[in-house]
Structure formats: structure tokens, C-alpha cells
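With one protein chain withheld, the remaining protein chains of the complex are depicted in position.
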Amino acid sequence: MSSRTFGSAIRRREDPRLLTGLGTYTDDLSLPNMAHAAMLRSPHAHATIVSLDTSKAAKAPGVLAVYTGKDTAPALKPMPCAWLLPNAGLNIAEYPLVALDTVRYVGDIVAVVVAQTPYQAYDALDLIEVKYKTLPAVVDPEKSAKGTGAPIHASVPGNQAFKWTVAGGDADAAFAAPGAVVVHDRIIQNRLIPTPMETRSALAQWTAATGELTLWNTTQNPHIVRFIGSLVMGVPEDKLRVVAPEVGGGFGAKIAQYPADFLTCFCAMKLNRPVKWTETRSENYIATTHGRDHVQDVALCGTKDGKITGVRGTVWAGMGAYLSTAAPGIPTILHGLMLCGPYLIDNVKEDVYGLYTNTTPVEAYRGAGRPEATYLLERLIDRFAHAIGKDPAEVRRINLIPKFDNGHNVATGLTYDSGNYHGALDKIMAHVDYAGLRKQQAEARAKGRYMGIGICTYVEVCGLGPSQVAGAIGFQGGLWESAIVRFHPSGKVNVFIGTKPHGQGEETTFAQIVSSELGVDVNDVKVMHGDTDKTPMGWGTYGSRTTAVGGAALAVALRKIKDKATALAAHLLEAPVEDMDYADGRFFVKGAPAKAKTIQDIALMANVAWNMPAGMEAGLEASSFYDPPNFVYPFGAHVAVVDVDPATGAIDLKRYACVDDCGPQINPMIVEGQVHGGVVQGLGQALWEEAIYADNGQLVTGTLMDYAIPRADVLPEIEVLSTVTPSPHHPLGVKGIGEAGTIVSTCTMYNAVVDALRPLGVDTVPMPMTPERVWRAVQTAKKGA
Amino acid sequence: MYAPSFDYHRASSVAEAQKLLAANPGAKLLAGGHSLLPVLKLRLAAPSALIDLGRIAELKGVSAANGGVRIGAMTTHAEIATSPVLAKSCGIVAEAAAQIGDMAVRNRGTIGGSVAHADPAADLPTVLVAVGATMEIAGAGGATRTVAAADFFQGMMTTALGDGEILTAVWVPALGAGTGAAYAKFAHPASRYAVIGAAASLTVKNGACERAIIIVGGVTATPTALPSVAAALTGSNLSAEAIAAAAGKAAGDLTGDLMGDVFASSEYRRHVTGAYVARAVAAAAARAR
Partner (left out) sequence: MAVPVSLTVNGQSQQRDVDPRLLLVHFLRDVLGLTGTKVACDTSQCGACTVLVDGIAAKSCTCLTAQVDGASITTIEGLAAPGTLHPIQEAFWNKHGLQCGFCTPGMVLATHELLRQNPNPTVEQIRHGLEGNLCRCTGYQNIVRSVQEAAKTMNGGAR
């Protein structure tokens, strides 16, 4: 196999084990003498615990122990919030692992049972007697701000977790300018349940003799679990090993730290035997973090000829009953700073209120803040286009930032790295024959058919990010990544990375980087990850950062290896280092490629160290801690074509096409797969998905019988195209692609549906755009007409 | 999820199943398990014992009988969906069975389990009422009786089955020349159960509709006839306009308590049922001609 695999759609190295059932996920692990934990969770959204009697459960067959908050509180510190948003009046309510006297959402843990088998543990849960006195609940963030329900935390006046403002230019002046065309919108960013196919799980093993604890855990970031777990449990970091084996999808839901994981550790330590806990899906739906959940009042202003001059808004963001690990940064930093989108917009202002509600905590969900920004902007732009009588694509073209290769400052304070937004727009319009589609639409309308076209352009921020920025925005960690590259004497390579792939294929793409940089066959590279005892520190996979930051760390480590190999080759070939050349895994004196040392020769000679230059250490190994100088900014343009049946409200998605630019693609097959999955998750939000709470705080969509994630038979073929604009600061020029599809597909779908129904007078449909909601929008418009 | 404890008995005959039922108060019959086991796993029921009917040969299979087709209660949806006998005589039943759940669910779920569970959102009850099926029931004392499908479904999750009775078979008539039947479904995007299921059975003579039976499910607690739609179709030429006009009367026939939930309210179901009725009628008309 050629070593020039950067850019090749090679098959994934991960797959043979996963295809044969030999991938080991957390719940697949068993240890001798292992017991099973189950969590008793509050059935009420808000209540005081009047009495709690575990005596019957404790005597049930197979039960080893029952623990309540009284047992856990002295041993475990409350769950910390790790994104301390500055200048926002952040008010962090205490988040105990087990509720003590008050439960604040359906799913709050009240007690833990450990038994010999999971069946016995679940039997015992039914025997725990709890008397609750229910309190009024609030589930809607805007209502929470207005004082509905009972105060959720005594220490939090008005349920307000924070108020954060982003401002650039002078938005008020722009809106007040004479002749300004102003469009308003009120947007409900529906609350979503991430639904990775693997539910969350923890397996803990305690070695009392040495005070060492091992936690196998479904996490996107095992090193953060160790860091925070050490703080919560008081186990020193050097004695706490966290292993993330195969992880069955995360989508943001496996970033946060969770009480149940540390409680599983607590049980193992108390009982001095291994304990495993695995969520059921119903439990996952109430206990694992949700995403989105904004109420937005937003407006855009511009000139009659299509120039956008300002964006302004107020957001009420639901945070759930407690602030989850990274929660405060998501509706603020990751949302508000992207309000300019890919456009020249000089004036922006948004106030974001974070509100506690009696619901499951809200965290990152694929896109995390950026979809909420892109969506509001793209919705407003379509309204604006309609108001001034211009084509939505044309309005975007007028306002897109012209091509730039190295830095563009926007009003929110960010510096985008590189972009060719018009290029993406041109490419998608040509691909779908946009003018032809509009003609088809006119013909369809003439025949009484409701065809709609949605077109959106976007830019997103990912590859999080410079650690100095992390500190400035209150993120309680670094955002660099690390890699160790180790050449064995035979020339085979192990790469150890701090971040944690869980489906994105970096065991393959990172091997491709090694192969391309140093001429090693990809099959001679094994990428190791997920075990804090065996990998260098790293901050994990989220914010489309593993290739954007971890890949850069690897590239830098490889270049160190290359420098050393060049020096050693020069020594062995008895030539000055300056005279050395390199091509495809071979080091040679310039002009004499026939007499070369291969990287494998060098690996052997470095490891045996028989003939090293003076002062050179033995071995061929390098490490890198790479802290990026900036974020990366992927972008693109998407188109959706729909037919809507106003009689039933059914939407038929006829076509979905996209152009995405994530810079040079290491493996186009994997990039395409990320786009497919991302687009479909965004379509899920637009069409089917919503965590619906009753006013009393019960989750109505509590199983996969009620919460609809996309299925194979409801989707068309997604047409995936790309352009390539390298990032000026990444060593390989690459940007992230994990979230891009999700960030833009929701609004593209939305705009298509509204476009279809415009002849009926419809100008909004709530998401998800279920048949009933579409039908109702049509009925309402008919009444108004 | 983990079901609560229960005993398990495997019956080898209907008579043995009845004995086991009598001997185990609080026991439930287990057919394919695709309605019952999810309920047990969510701990929404706690029977003392399950009596497994899965090995009773006499309850299985599809065969021509008495001018129609006899479907054993333990026949799977997959067998029904692919039965050549049914395809020939009463294809709508196969058509509906093919829309239940998914491939793997159809491989184990049974007609008997489905109709005895009587979920308002199930597909088969609607169709069985539309074709005039008859349910064969074995009584506790060894007696058997038959109940018309229209009388079998008595309410949400409620049937005419009495204590100790076991549904043994469903008999459906052959539709005969000139009669066509079809089922149109609006499936819930998550559960795939019917939000609205519409079945139409039409008899056409000399281009005109001689007889029309229109039954809807999902929208109502039990399969419900739409007499105004049927009346409007009867005597019509079943043109697109005639079908649309007749289907437009569906909402008017749906006057009682209707099913509704966060996905589809009763008001919505009432107003859009006609659209699915129109589809079923159009397909049935094409088959009848």
C-alpha cells in the first residue's frame, strides 16, 4: 500500500473488530465478583422528600447495599460546574450527587441499590419507600424567568443562572436608522435528547490495599473524568485510572460528568468489589443531558437593497435543574459569538439569560450553541429577503464576507481563519441548478403543488481552541491536545493520543497522517486512546476538535521525529544535515536518492543505538502538546427541496445537497460519513425530535416509542460536495467536520418548508415540523387570510 | 430493562393452556411477546406467571377454510404478510400485517397476540373489522364460540375475551370478484404504530360502487365505521372527485371521543383522517375494478 494516504478514502482500521462483535464497550466488561448498581430516581419534577425508607429493599434477595444522600454526602463533594462564565453573574446552585431533601427534576437520584444481579437491583428499587411533598414545577426557561413554579434553589433569586451579553458595533443605532427594514422572529429551539445508541455506563474497581480506583466509563474525555472525579471523590489523580473503551456515540451527551458514575465508584469503594451500572434507555432519557432548549426573541435589520446592518435579540436558555459540567458556555460563548455568521454584519447585540428549570440538565449536543445561532440568523435572513422582495440566495450573496485566506475580524470579536463563502454558495447553486429549481417551483405552484426550496450558508467555530482563550472565557481546563509517537525497532508505530475518538475514525485518519508524514504503511500504525494510564493528558473529543487540535499535535510530533530521523540519517550516510533530503519515507543526500535510509532503517538504528551522533538520545519517539493559535472555521452552503401536503401537513424531503469546506480532507470517505450523520441529526431536530415536558415536569417523550430519531426510510440520498480552503494556522490545514452538517441542516430544512407554504400565507412553523404543526400553520394562515 | 419475576409454563395444547390458566391466578398468556414483554420490561404489569402458547401447533398457520381463510392465532405477522392464500383471497390483511413494526418484530409478533392486546393504534383490528372477520375463541370448559371482529374490540385494550378464554384463530372471508380492499396508514415516526389507519372495502359492479365499508383505527379507541363516507361512495363511480367528496365526510363521522397525544391531537386526527381514507378508497377501487 502506498504511504501517500493523506486524502485517500481507505477503509477504517476500527471496523473489523466492531463488525464482528468484538469491540468492547463499557457494559460489555465484567469483572470477577462484580455487583450491579441501579439508581432510584425521582418521579417528581420538584418535591421535598418527606421520608425515605430503604429497609425493605436492603433485605431483598441479592441486595448488598442501599445508599442514600446521607451516606454519600459526607464522602463525595457536589458535582462541579467547570465553565465559570465571567461577567455574567454566574450563580451555581449546589448539585449533590444524591438528593438530600429536595428533588428538582424527574431523574434526580434519591438512592442507589447494589445487588448481585441487575434484575435483583431493579426489584429492590421497587421496595424503597419514599414520601414526597410535591412543589410547583417550571419547565419552560422563559416562564422560569417570569417566576412560574416554586423557586428551584434557595440560593438563586429568580432562577437565573447567569445573564450574558454579546455586543459589537451599535445594534440599537442600526435598528433605529432611517429606512431600516426590520424583521422580527420568535423562535423555540426545541429541546433535544442526544440519544447515542450506547446508553451511559460505568464500571468501577477499587483496590483497597493500594487505594487505587479504576473507572471504565462511557465518556468523550476520560482525562477530564479523572480530573473532576479526583476532585469529587478525593481519590488522588495518580491513583485514579479512567478508561473509555469503545464508546457508542456521544454527540455531546458524554462530555459532562455525571453523579451516577461517581456513585458507582462510591459503591465499589464501600463494598470493596467491582460494581457496574448501565442506564436503561428510559433512564438515559431523563438522566443524561439534553440539548438546545432556547426561547429566542430576535430581529434583523437591513437596507431595502439587501444589505444586513444589524442583528439583535434576547435568549432565554433552559439549563435544567443544575448546571452541568460545561453548560454555561454553550448558549453564550458557542452561540452568541457566532451571530455574524459568514456575513458582513457590523452591529450585533444579544442578551442571554440562563435559567434553571425543573428538567434534566442541558449540555452540549452536536453543534452546541452554533446551530442555535445559525438557525436564528438564517431564519431571519429568509424573512428579510421576503420583506424586501429579493431571492434568499441573492441576499446571502450580497452579505457574505469576501474570500480571505488569513484572518477576518467580525463584530462579535472573533477572528475567522479562512473562508471562501461565495465559492461554496456558487458551487451548491450550480450543483442543484438553483434557477432551474425556482422555475420548477413556479410550475408546481401553478399546479397547486407546494414545493419549497431552502438555501443556507454558514460558518461555524470549532477546533476548541487556544487555552489562553479558554482561561479568558472561564473554561476550567486547557484546550490543547497531545500526541506521543513511538517507533519500535521494526519500524512499526504506536501513537498515543490524549483525546478520545468514539466513532469518528481517528484510528484510521491519524494513521494516515503518520503514513503521509513519514512514509509508514497505515497498517503499521496503531493509534492508542482512551486510557488515562496509557495515554498523555488531553481534553477530549467535542467541538469538532480531535483532528483540528489532536491531529495538529500529532503532526508536530511527527515533524520532531522527522528532524531526528534526518539527523540520524545524515550521520549514517556521513553527510551534513543541511544536505539531506526526504521523500516518501526515505532520507537521502540531495541528488542521491538511490542511497537512502528508510524510516524503518532509522527506527531500527535509533532503537539499537549502535551508532548515534554525539549527543543524540536513543530511541525514536516524540511527543507534542499542541495549543492552537486560533479556532478553525469550517463553512459551506446547503440546499433542501421539499414538497408539503397542506391537507395532512406531511413533508416530503425530495432532495438534500450540501457543500462543506473543512480544508484538506485526510479521508474523504470519513468526511462524507460525518456530513451524512450531521445533516441527518439536524433534520431530526427540524422534523421529528423534541423532548416534551408536561407542565408538571414529566417527560412525555420518555422512550424511543415517543421520541422519534430519524430512521432509514424517511430520508433521501444526501448529495455531499466540498470545497477546500486550508486553515492558515493548522499544520495540515485541516478544520473540523463533525458538527457542520448539524449546524446548518435544521435551518435549511426549516426554510424549505416555510418557502413551500408561503403562497398560503404561512411564515412560521414550530419545530419539530410535525404534520400536525404544519397543518395547524396552514389552518392559522387560512383564518388570517 | 428488567421485568419483575414470574413463573413460566409452556403449553402444548389449547386444553393444557386452559388448565394452566385456571391453575395460575394472575397468569397471562404469552403469544409472540411483542406487546406483552415491553409492558413487563417497563414494569407496567406484574403477572404471576406467563403461559407460553408458542409451541401449540394447532394455533399456527394460514389455510383456506369455509370460503375464506383461517389464520391460527399464533401465526406471525411475517407469515401473514407473505401468505399466498391471503394474497389471493383477502390481500388487505397481508398488506396491513406487512406494515406492523419492522422485519424482526413481524417475525415473532402474532395476530393473536396483537388482536388480544387490542391496542387502538394496532393495524390488524381495523382491517379485520373492515373485511368482516370472525374470531374463534376456546372457552374454559372446552366449548368454542365465535365473535364477529366488530364485536370483539370493545374498548381500548379491551376485548370480548372472557376469563379463561383463548383466542384460537381469526377467520377472514375471501373478498370475491368485484371487491377490493386496501389499508392506508399514517405511522407514528417513533413507535410506527398507526396514528391513523384507514381500511376500505369496496364492491364494484358495472363501474359503480355497490357496497362500501370504511373503517378507521388509531384515531379511535376501537375500529370505527364511517357510515357517511360509505354512503357517499355507494352508487358513485369512484372517480377522484367522488372519492374526495366522500372522504371529506370523514370528520363528520368522527364525533365521539378521539385518540390524541402530543404528536397528533384528536382535532388533527379528526380533520386529516379523510385524507388517509381517500388513499385507502382509491387503492381499494383500483383493486376492485
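In order of appearance the chains are A and B, and numbering begins at 1 in each one.
Here, contacts are C-beta pairs under 8 Å (C-beta built on N, C-alpha and C of every residue); 3 or more make two chains touch, one makes a residue touch a chain.
All of these numbers come straight from a predicted model, not from anything done at the bench.
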| item | value |
| --- | --- |
| Left-out chain, listing which of the shown chains it touches | A, B |
| Absent-chain contact - pick from A:L704, A:V724 or A:L760 | A:L704 |
| Identified contact with the non-displayed chain, of B:G72, B:G101 or B:G274 | B:G101 |
| Contact footprint on subunit A, counting only the chain that is left out | 11-12, 14-16, 18-25, 27-28, 30, 119, 195-199, 246-249, 251, 280-282, 502-505, 669-670, 672-673, 676-681, 703-705, 709-713, 715, 717-718 |
| Missing-chain contacts mapped onto subunit B | 1-8, 10, 30, 33-34, 37-38, 40-42, 50, 52, 54, 101-105, 107-108, 190-192 |
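What we mean here is this: only the chains that are shown with their structure count from here on.
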| item | value |
| --- | --- |
| Subunit A-subunit B separation of Cα centroids, rounded to whole Å | 44 |
| Residues of subunit A defined as touching subunit B within the complex | 118-119, 122-123, 126, 280-282, 645, 647-649, 687-688, 692, 700-701, 703-709, 711, 714, 770-772, 775-776 |
| Contacting residues of subunit B [partner subunit A, same complex] | 1-2, 4-5, 42-43, 186, 188-191, 262-265, 268, 271-272, 275-276 |
